[in-house]
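Below, a portion of the complex is reproduced, with chain positions unchanged.
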Amino acid sequence: MSVTRHYEREFVRTFFTSPTAVDGEDDSAKMLRSAGQLRGLQAPDVWVPDNEDATAPNMRDEGVQNIIEVVAEQGAEFPGEIHPRVVWHRESPATRYQGFQQMLEIADPDNGAVEHIDGFVIPEVGDIDDWKKADEFFTIIEHEHGLEEGSLSMSVIVESGEAELAMGDLREEMGKPSNNLERMFLLVDGEVDYTKDMRAMTPTGELPPWPELRHNTSRGASAAGLIAVDGPYDDIRDVEGYRERMKENRAKGMTGIWSLTPGQVVEANTAPLPPKTGSWLLEAGGREVELEEQDGKQVYDGDDLSLEEVSDGSYVLQAGGDRLELDKDELTEELLDRTAYIPSMNDIVDSMEEFEAAKEAGKGAIAMTQAATLVIDGVEVDISKDRMWDEATYQAAQTPITLFQDVYEHRPDQHEELAEMYGADIVERATAVGN
Amino acid sequence: MSVTRHYEREFVRTFFTSPTAVDGEDDSAKMLRSAGQLRGLQAPDVWVPDNEDATAPNMRDEGVQNIIEVVAEQGAEFPGEIHPRVVWHRESPATRYQGFQQMLEIADPDNGAVEHIDGFVIPEVGDIDDWKKADEFFTIIEHEHGLEEGSLSMSVIVESGEAELAMGDLREEMGKPSNNLERMFLLVDGEVDYTKDMRAMTPTGELPPWPELRHNTSRGASAAGLIAVDGPYDDIRDVEGYRERMKENRAKGMTGIWSLTPGQVVEANTAPLPPKTGSWLLEAGGREVELEEQDGKQVYDGDDLSLEEVSDGSYVLQAGGDRLELDKDELTEELLDRTAYIPSMNDIVDSMEEFEAAKEAGKGAIAMTQAATLVIDGVEVDISKDRMWDEATYQAAQTPITLFQDVYEHRPDQHEELAEMYGADIVERATAVGN
């Protein structure tokens, strides 16, 4: 009856593609080989030997052989899942047939790779009937090679309007007896080709933000028990921009993102985990500024907000064009409205444990308090924020913890780095809470 | 042929929930009893005795009895509609069966409450087939208790991706002979559980804004002749934020909102009504600032815009980083671009009456003018804004008036407060115009 996830891992943070065959190298599989040796935070949750766009068309036959060779050799030790991408196009039967042949070859047990292959990624899908064509090839391949039906998972790249619409039909279609769409795993946005398909243009050529596409992908994943992954972030230098994008995505329920380099993998493996230390945000100049902690106090040292105690208990707060004369209580109130707290991993575990104890004692809701001393232009103000926790808040707060636990369970190769990041004690409590 | 609304009231401003049974009180129905006595602007359009999340699981049997007792006693006098919320979950047959039993008991005519019950609210619905399961229970209950088929209306809380998708199917499904989905009334967003279901995360734990969900709810309501209601706004202290949220919602066609306290009910009953007095907005510092009226002039006293007459008929306007040298006409033009007028109830009624007279006289379009004297840094500038009104503008402007008339018709208990707010004369003209 429920939305069952047909795969072990509940979250995928990272989707890392590698060219399968690079021309002009001594060893055309060099990039594959080095990717297959990544471990820990540098290793993705899902590794995608990419026999489509990342590999030149005339190298793709060699790419298939490279995938087989490298996965057969290194696959047993690789800490993430392995999902090669083959060619496909909703408008080309020839391309679809090539995709089928690539999968048939890679999945041949005689080649020794398939036991380490978790599934395949199908790009450029169209409407739901096109997804079924791919699914049918998976089924044929499984039968042909004596693999269990449904054992190869299927992920798609959403890069057309019709594929976006198909995500709304998926839940209903997945149950039908004439397909095996229960093998579906990832819904991955591909914004470069999507932009082309939608014939969208921006003055500078940068990609449009496509918020509705990302919402619909996340919703489609939620409704069908799948995992939503955002497309590549091209500007590899721009770490801040990549983080900002991931933050936006998580607010949409899209936890995963494409990574183009091991550096991006580290960022994307880390970003969805709660921070080691909490921090305070202050709204100033139309932005939320993270305050700096000095001697246990939260200091604002920008110019967009200024505060002065003009006489005893009487304050002037200047913010942009506004000048506010406030007494102590009004000032506290105003600053409360302007602040927010980002809880640390420790805070979240504390709150959850506290709520669990309260529930045990028969209470349905408790107030959690965060207090701080703000310092603006040398003036100190104490604030204290209450938040009611009930069952629903508890469960919503649990998402990052569930993610952490999922990571901890499936990625033992990251245990050491996680312990370094948080301390062994917090890691232990975080893996225990809520179970 | 048309989208027929299967209920008397065309708008619902307020959806107010009360716990049905609170442990540790002398009278566990105390909160229900006091909510049932609300009148006027403090009383919601829809009152929801909440036997789900607001009530502890072990108190819900008592909650059913409390609903029956309080509604039987107070229901006849309550000025809004009454729609208890029962338990339900798309993934739990046990919970669904409990929900059925709760409704069966509450709707039993022998218990004396059902004649004041307008319908039930079903939370945690899934795809459209799940909605049909709830609808079928309504039908069975109606037959079992000798009630007219379809007489109990059904509202749902949308708090999953599949329920969001179901809203796109509703119009088509409602006509089918094997269900009674014509009983549908409210589509209510439940963002806390929706956020959990979508596995979304924000750094501070605050809810994502979910603009697409709200659009889809409003569109689903429009397509199926229902009413869209936004979820709870948790920060009860933050009246400004609640108003801002409602303003955003109305721009999406979502007029109703959840209210958690009688104070929020007053805000939400009032917010969608046109203001008593008109006001001018000026764009300054990237925001729209409401000007202050002084002696019939509109005065800006912020620091984000400065204006100086440097010589006769020659002006310098400074806005953010830009310095504009303008003659009188250019200045007027620039300020016209930066201003907007919020019409009062009186303005809207005037314009509609004027347009009706013009139409009577055979004219299809007329120009409406709003004039004002702006004062910036002591410099006075006269501006005058024209807007063409044709049939389409007229009909669009009518929405707040239709809402007002709907409120006036169905909420006699608010007549006195409305007359105080606007004056009896304007109330009378507003109830008459456009009919």
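As written, the chain order gives the labels A and B, with residue 1 at the start of each chain.
Quick note on the criterion: a residue touches a chain if its C-beta (ideal position, glycine included) is under 8 Å from a C-beta of that chain, and two chains touch if they have at least 3 such contacts.
Note that the structure is a prediction, hence the values are computed from the model and not measured.
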Review point. Given 2 shown copies, how many make up the whole thing?
Key: 3
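One rule holds in what follows: only the chains that are shown with their structure count from here on.
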Check your understanding: For chain A and chain B, what's the span in angstrom between their mean Cα positions?
Key -> 34
Revision key, fill the gap. Per the touch rule, the chain A residues reaching chain B in their complex are 1-3, 11, 168, 171-172, 211-212, 215-216, 218-223, 247, 250-253, 255, 272, 281, 286, 320-323, 337, 340-343, 362, 364, 387-388, 390-393, 395-400, 402-403
Practice item. Please name which positions on chain B make contact with chain A in the complex. Key: 23, 53, 56, 90-93, 127, 160-162, 164-165, 168, 192-193, 195-206, 208-209, 211-213, 234, 238, 284-286, 302-305
